[in-house]
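Sharing a structure with you now.
Removed: one protein chain of the complex. Kept in place: all other protein chains.
Here is chain A:
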Amino acid sequence: MNGVAGSLRRIGAMIRKEFIQLMRDRVSFAAMVSIPLLQLILFGYAINTTPRHLPTAVLAYDQSSLTRSILAAIENTKYFSITHHPVNEAEAEHLLRSGQVLFVVEIPAGFERAVRRGESPSLLVSADATDPVASTSALAALGQLVETSVRRERFNLDDAPEGSGLEKTPSPFEFRTHPRYNPAAVTQLNIVPGLLGTILTMTMLIFTALSVTREIERGTMETLLAMPIRPVEIMVGKIAPYVMVGALQAAMILGAAVLLFDVPVVGNLALLTVLTGLFILTNLSIGYTFSTLAQNQLQAVQMTFMYFLPNILLSGFMFPFAGMPTWAQWVAETLPLTHYLRMVRGILLKGATSADLAQNILGLSVIMLVAMVIAVKRFRQTLD
């Protein structure tokens, strides 16, 4: 068979063979279907770069119909959602540092009376500005939207004819905004600490995800299993070297963050070290679990990638966490990177303490334990 017909026949045979192999490799096929689906859903529904309904705490020292109107107007902007009512400044501070709220609105005592006297008092709005994307547009909305609507509602300026000058009367009160932690809105201050978590996730997962499948693929697993060694001993022995690799990576990234990007270290570096260790262990356990699930090294890499994608998109690394719908936030709570980002940004930028981060420490520990249990259970002691 020569010429075009022969060539087509050979190409046809090749195509046929490739299709058979493709359909037989379930994990590859699952990756081809799930990665675009995952991206569509996450980008289409979960991610929002002008986030709304951001969690806000109100520290009200004055409760009056005017303050209620103002709070209603704040919520009406859709940028804010009042979720907490702290009783004192310490509590409000904790909420902000632990990342439970992005804004604290403080209404001073005697606020309404001061307005009536025409003293034009201030409402203090503290914002967590670590992620400039999340806070900037909400803060901008405060002055314009809230002031206008309160003035219309409370001071009957609706009827003021356009251009009459009345709408330009001095405000009965003003917002004083206080962007905290990253007042200059430098993006790097938010991204660089986040990179610490992202890079650790990627490298730790890949290394351990390959570790068991490599032994199976090369046939050395059979020898290993025939030896007097326990599965837990194999797991600890395989994970331990990478804890050190992870620590080295973390030190490098942190050094670069401080020296090259001027990231401040407001909080306790020892706490960050301990929690980074916890985060590394969690990722290694998850990688090891993948390793026991995958049949070969390629599948292990594909699983890692499928897992890495939501970590990057949902954790708050690329897009503001508070801007996502509730279901996406719940999904994100099961990802280690979400918790670690709050830890690393909290400690470096906000000076968060272990008490501020208690919820995230608990979350990360639970994820690690679950992964370890699955890994040990999944690890087959026999070739059955």
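The rule we apply is simple: contacts are C-beta pairs under 8 Å (C-beta built on N, C-alpha and C of every residue); 3 or more make two chains touch, one makes a residue touch a chain; residues count from 1.
The criterion applied here is as follows: contacts and distances are computed from a predicted model.
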item	value
UniProt protein name of the chain not shown, from "Ferredoxin-like protein", "Ring-1,2-phenylacetyl-CoA epoxidase subunit PaaB", "ABC-2 type transport system ATP-binding protein" or "ATP synthase subunit b"	"ABC-2 type transport system ATP-binding protein"
Of A:N88, A:T326 or A:T382, the one touching the omitted chain in the full complex	A:T382
Residue, one of A:G3, A:G44, A:G118 or A:G219, that touches the chain absent here	A:G219
Option from A:A140, A:I229, A:M244 or A:L260 whose C-beta touches the chain left out	A:I229
Touching residues (missing chain, whole complex) on chain A	218-220, 222-223, 225-230, 382-384
